[in-house]
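The complex appears here without one of its protein chains, the remainder shown in place.
And now, subunit A:
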Amino acid sequence: MATLTETPPPASHDQPPEFRTPRYRRPLGIGRDQLTMYGVLAVLAILVLAPVVPTLIQSVIDRPLYEDGGVLTLEGYRALFTDSGFGEVIWNTLLFAALTTVLSIVIAVPMAVVVVRTRLPGGRLVALAMQWPFFISSLILGFGWILMYGPAGFISVQFEQAFGGVPWNLYSIPGMAVTEAVALAPIAYVFCANALRQSDASLESAAQVCGAGPVRILFQVIVPMLRPPVVYSSILIFSMSVETLSVPLLYGQPVGISVFSTFLYKNGLQSVDPDYTVLGAASVVILLVTISLVALQAKLLKDAARFVSVRGKATRPRKLELGWVKYVSVGFIAFYVVFGALIPILGLVFRSFTLIFTPLRNPFDFLTMKNYETVFQFESYRQSIVNSLIVAGVGSVLVSSLAVMAVMVARRSTFRFGRAVEYLALIPQSVPGIIIGIGFFWAFAFAPFGSGTLLQGTLGALIIAFGLRALPSAFGSVAPSIMQIGQELDNAARVSGADWLMTFFRVLRVLVTPAFAGALVLTFVIMLKEYSPAVFLSSADSNILGTTMLELWAQGRTGSVAALASIQIIITAVFVALAGLLMKGKHHA
């Protein structure tokens, strides 16, 4: 027996102790591993299908889903394309999305080239500054822009005084596109900058040896290299602007310009007697558009990945000397950051501390904390801050956990439907937030035994809907970190007797924690900024920051909006800073 081997082990084969080989029970041939995996698949399938299926059904039923006696009809689609003005909506959406895309690329590409490939003073600072949209929602950006550049905006009025007129009109499709492009350009920037960092510098060296000047190298070697990231980010930005609600709602609503999202908003929320069949049909059409865009994007990304992997080892990119072009570029970047983001946002924050905000009177004479007092005085405003925190706090934990499980099943198991799990986790990326809102609204109305009414109008409903929105980002952030953990660690645990589930809980859980924490921070911030599904799902008790701000904005209570917006920015910043400190501390320990 084992106790005998305390003396130096003899060279004989003493009988080794026999242990029970681990056995795992499999009632009906399905063990707990399989059960968990099917469970993850089922949860994802229900989450994804819950908003989509009722929408599909609603689009072909002649009355609201929750009413009895519905009859199958295509009337919704007919009405949509004949007398609902949907044709103009399509045209507006395409124009807005196309303009936004072009402008974003025009902003992002030169910036990426200059920052990555030239000796630019403060290049790192720019790279850092380009992360601002992570902290600030486009709703808040829209508020800021209107306060500054709107018809009665601070800068517009000043400009008018100096030059006798304003050559821009924010409340137009180009105005919407410029604002949206400012918010989305960082996406294109990140893709282009990464491509430029990875690309092979020897190509340029070769061109240089052949005597090509820097400007020539730029146009003949570097710019062609940017084609894949530009194509990919264009499609991404296009599909994001097709579904965005904030800017079109703030700018378009007052002057009657409708795009997809505001069409749904108006017909679903503001009409006295909403025609749900037409609403369903419109949702289905919009879904088709966004899903095809995302499918195209996925296909291109796959090809792009192939394109990148062909290249050998990445060499350190060579920096070009651009001379005077450099100073033009610095000026351009500074203009973008200062006028696009800094002034509107600082203006909004400043607005929260003053009673009157116009260049006609000195705003410093009216400094006050009253806006904040109002916000904290009224129970419903205060509640919306707390609600936002609850939704983001609880939601981020739930969605990050789900993402970790989904990645484990999709990438770290031999589950037959692993692929399906991955697709289900990524599909919500292609569903506009407002459709998720409408879809869950119908799903709750449709759910069997009235179980939906338990969720309808509660924070639970928002957590589910926002969580689904944030799931693809969570999955995308968790997957690479988990893939970095060597597969042999799992294999070692499996061979030594742990089943898949035990391998996860005993071995991988601790190793996955940083990935989980990263996803937690990301999804918290995303869910704190999110609001579009809530416009259909919130009740008076479950308002969140975004919906409350919209309401106050509609009432013209700009000061309170500014205060709430500032609070949201501060919460985000503090949370990210704290999380950064915590993770750093953990890392050093």
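Following the convention adopted for this analysis, contacts are C-beta pairs under 8 Å (C-beta built on N, C-alpha and C of every residue); 3 or more make two chains touch, one makes a residue touch a chain; residues count from 1.
Here is the rule we use: contacts and distances are computed from a predicted model.
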> The chain dropped from view, which UniProt name applies: "Cyclic nucleotide-binding domain-containing protein", "ABC-type quaternary amine transporter", "Acetolactate synthase 2 small subunit" or "Metapyrocatechase"?
Replying inline: "ABC-type quaternary amine transporter"
> Taking the entire complex into account, which one of A:Phe19, A:Phe163, A:Phe364 or A:Phe449 touches the absent chain?
Replying inline: A:Phe19
>> For a quick check of understanding: of A:Val255, A:Met369, A:Ala492 or A:Ala554, which residue touches the chain that isn't displayed?
In response: A:Ala492
>> Tell me which of A:Ala162, A:Val510 or A:Ala540 is the one touching the absent chain.
In response: A:Val510
> Tell me, which residues in subunit A touch the chain that this view leaves out?
Replying inline: 2-3, 5-6, 9, 11, 13, 16-24, 414, 486, 488-489, 491-499, 502, 506-507, 510-511
